[in-house]
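Below is one structure; the comments refer to it alone.
As you look at this complex, bear in mind that one protein chain is not there, while each of the others sits in place.
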Amino acid sequence: MALEFEQPILELEARIRELREYAEEKDVDLSDEIGLLQQKLERLQKETFANLSRWQRVQLARAPGRPTTLDIVENVFEDFIELHGDRAFADDPAVVAGLARFRGSSVVVVGHQKGKTTKENIHRNFGMPHPEGYRKAMRMMDLADRFGFPFVSLIDTPGAYPGVSAEERGQAWVIAQSIQRMGRLKVPAVAVILGEGGSGGALAIGVGNRVLIMENAWYSVISPESCAAILWRDAAQAEAAAEALKLTAHDLRELGVVDRIVPEPGGGAHRHPERAMQALAEALAEELEALEPLGPEELVEDRYRRFRRMGAVRIE
Amino acid sequence: MALEFEQPILELEARIRELREYAEEKDVDLSDEIGLLQQKLERLQKETFANLSRWQRVQLARAPGRPTTLDIVENVFEDFIELHGDRAFADDPAVVAGLARFRGSSVVVVGHQKGKTTKENIHRNFGMPHPEGYRKAMRMMDLADRFGFPFVSLIDTPGAYPGVSAEERGQAWVIAQSIQRMGRLKVPAVAVILGEGGSGGALAIGVGNRVLIMENAWYSVISPESCAAILWRDAAQAEAAAEALKLTAHDLRELGVVDRIVPEPGGGAHRHPERAMQALAEALAEELEALEPLGPEELVEDRYRRFRRMGAVRIE
Amino acid sequence: MALDRLFRRRRTRGGGRDVPELWLKCPACEAQIYKKDLEANLMVCPECGHHFRLGVEERVRLLLDEGTFEVTTGRVQPEDPLRFEDTEPYRERLARYREKTGRPDAIYGGTGAVEGVPTLLLAMDYAFAGGSMGSVVGEEIARGAEQAAAEGRALVIVAASGGARMQEAALSLMQMAKTTMALDRLWERRLPYVSILTDPTTGGVTASFAALADVILAEPGALIGFAGPRVIKQTIRQDLPEGFQRSEFLLQHGMLDQVVPRERLRSTLAQVLRLLHPEGAKTRGA
Partner (left out) sequence: MALDRLFRRRRTRGGGRDVPELWLKCPACEAQIYKKDLEANLMVCPECGHHFRLGVEERVRLLLDEGTFEVTTGRVQPEDPLRFEDTEPYRERLARYREKTGRPDAIYGGTGAVEGVPTLLLAMDYAFAGGSMGSVVGEEIARGAEQAAAEGRALVIVAASGGARMQEAALSLMQMAKTTMALDRLWERRLPYVSILTDPTTGGVTASFAALADVILAEPGALIGFAGPRVIKQTIRQDLPEGFQRSEFLLQHGMLDQVVPRERLRSTLAQVLRLLHPEGAKTRGA
């Protein structure tokens, strides 16, 4: 299950664990040896994670064990109650939505949801929503506006589902509508890219006044694999595509696409989800507090200005 | 095709026609005889239509040849352009919607649509909408509000379609939403019951500031046949049920459910659709003009007050 | 509230004449259930979880904080605007139902609190003319929404209805618009409205206020829909799919927020109201 570049770290960790057990069992003092290995481990981890390639980050972003929307609503928020359905066609398990309390106040939360097992993943359609999922999200935006609650979206999808049923029910239409609806929110909106930020399926709930990204998440117009398949005509060139797409948190911060990077603990969020979620909670609290003074019209205008700036052009 | 109580009138008309042809052919003067028969015809028609039973009116309301939504958008309005689809699932041919010009100004029009032939009726589902039809209607309400155009609805349905597919896609939900949406219109809304006003399927587009009804139309919570089947346990008692339900234009005017009766020409709208449509055009023009001075909030409040009054209760 | 208190009043009243009804057969699993056990279990079959219908007084006691309830319904009385008569005059039917239920029409409720959240709770009474909505039900709901808005209360409506009341014809139909539009008084004040759908909720009630809540909860296995199953069967001339128009089916089709077993209904409702009601939504300062 471990990623290739994680192997040396995991092996070192295993050796430290063994030594500890041995020392305890035999009642000998190996603290010097263990201390040295610990230092070595920390160095290795730092080095590995300081020099991650973009493709390695993509792998981290997909690593099982990373905090998902359901983890976050249970751990970062309180009193979460899930609300189901789009009131039109179906409930989409690839999108989780509901009400919760955050630092004492009610908020509306919507997020993509992948499964942690194959069975769950099939149920959740690997986090790829159908149109119903986005309609559920829009219903939540209505709810946030109706009650004046901040809106928090959690993004983690390879993309909106590219299937016949989704096309029949207007996948493009509903993504466009969701972008528009979120842009019009009269309440503070913060979007967080948790893991994968795959194209329009991610952006549909990504129109925040602030857009945050976990340190090892990615966000782009297309996945590296699909990009490679189209531009290189070879999906195996995904690594090159990942480099070219500049899809990491740091790239996006530089491009002005995201406002803030939520740091992940050493080894990545999948190895220490609680610490990752704590960092997220703090960032979220700060951003929501910063938005509090803005009135409804100011929030809409702020969001417009934020996205109006995006892009790189030269005016002749 | 003629209704039973129309037979004597139709026979007399046929005789007059024959006499005319005979007189012309043989070049003889039968004007006295024809004049007498004409007088008799007028008397008979007046008598018949002055004493129509409620059940006879129900039959008239269903008579083929009455002006339908498509007739009205072509004849009462100008420049009609049909707009299709609910932008979510399907286009419902049982509901026709679009933009048009009325007395020089743009309006949004929505109406139920029955077919004139069996084939057309199958295509139009006998004027019984699926949820998509009501979503299309709501989209038109959005359009009316967006541009500040008056909203005109034309009601002619036995009811919303009672089938599995309609239930699956939330028939009750969408009717409720349409009632709510129409209540919130910030533009003048006039509803006209053209023929059949069957229950929630009719009311869904019936929340007008003014509700007009064609003289021989009916409007009730249930069709006479269904009512008879439930209360009398015998659908053949439809005539008795029609009487009990007090579902005619005059009954409804008395109950305060409708504001205005649009008179139909002698013999009913199905025999002289152009004249019926002309009367409708005049009534519509007057009602829209009367609503013109009201502002957006006043229109919402006016609609609320109108429906808030409805009902018969006693406060102890 | 201790669950065994829920039916205290009825047990006290009923006295010793209940003997022939001591045992009931569950229509779902056919188990023979001792009536007191059923009542102690909130009228939920202990064997299979089948939810029996719950009376409106029991419903109020189930959902509201002890000692907070004050009835507001009952002053609005039905009329017979159409002088309707089928196999029996409408007036006589009304009198019969009044006799049977002790109430003037198919709705009961009032003000109270749900875990402290000020609430106006209305419950439709299926025992009165199948919970059908005529002018009285419509008027009580409109008044309830207006009062809740004026007093800063959440509105909670427990639906149980065969639909609109035929004997008031077009006037019943108009209640769909009246109740729906009255809900907007809550919108203006940002007060929550929660709808609880119980067995059965169909016709004009589903197609108006019941479907328009901020949060829609339903009891398990409840029949919920627009057209009744018999009508649909006649229309399509086919058997209906298993579970069709039941709560779980509606949840899958996106119409409900949650299906909540009766034992968790009160706590779920309280959680929703605390999150949505202005008094609960911002506790930062508290």
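As written, the chains take the letters A, B and C, and residue 1 is the first residue of each chain.
Everything that follows uses one rule, which is that a residue touches a chain if its C-beta (ideal position, glycine included) is under 8 Å from a C-beta of that chain, and two chains touch if they have at least 3 such contacts.
For clarity, every value in this text was computed on a predicted model and none was experimentally measured.
Of the chains displayed, those contacted by the omitted chain across the entire assembly are A, B.
Screening B:55, B:89 or B:134 against the full complex identifies B:89 as the residue touching the chain left out. For the chain missing from the display, the contacting residue among A:69, A:113, A:199 or A:216 is A:199, taking the whole complex into account.
For the chain missing from the display, the contacting residue among A:10, A:23, A:63 or A:231 is A:231, taking the whole complex into account. Listed by residue number, the positions of chain A touching the unshown chain are 160-164, 166-173, 175-177, 179-180, 183-184, 199-200, 203-204, 206-207, 219-222, 226-227, 230-232, 240-241, 244-247, 251-252, 255, 257, 303-304, 307-308, 310-316. Contact between chain B and the unshown chain involves residues 79, 81-92, 99-101, 103-106, 132, 135-136, 143, 146-149.
As a convention for this text, only the chains that are shown with their structure count from here on.
Chain contact topology: the protein chains form a complete graph, every chain touching every other one. Nearest to the overall CA centre, using the mean of each chain's CA atoms, is chain C. Centre to centre, using the average C-alpha position, chain A and chain C are separated by 41 Å. One simple way to say how far apart two chains are is to compare their mean CA positions; for chain A and chain B this gives 54 Å. In chain C, the residues that touch at least two other chains are 211, 253-255. Across the assembly, chain A contributes 87-89, 135 as residues in contact with two or more other chains.
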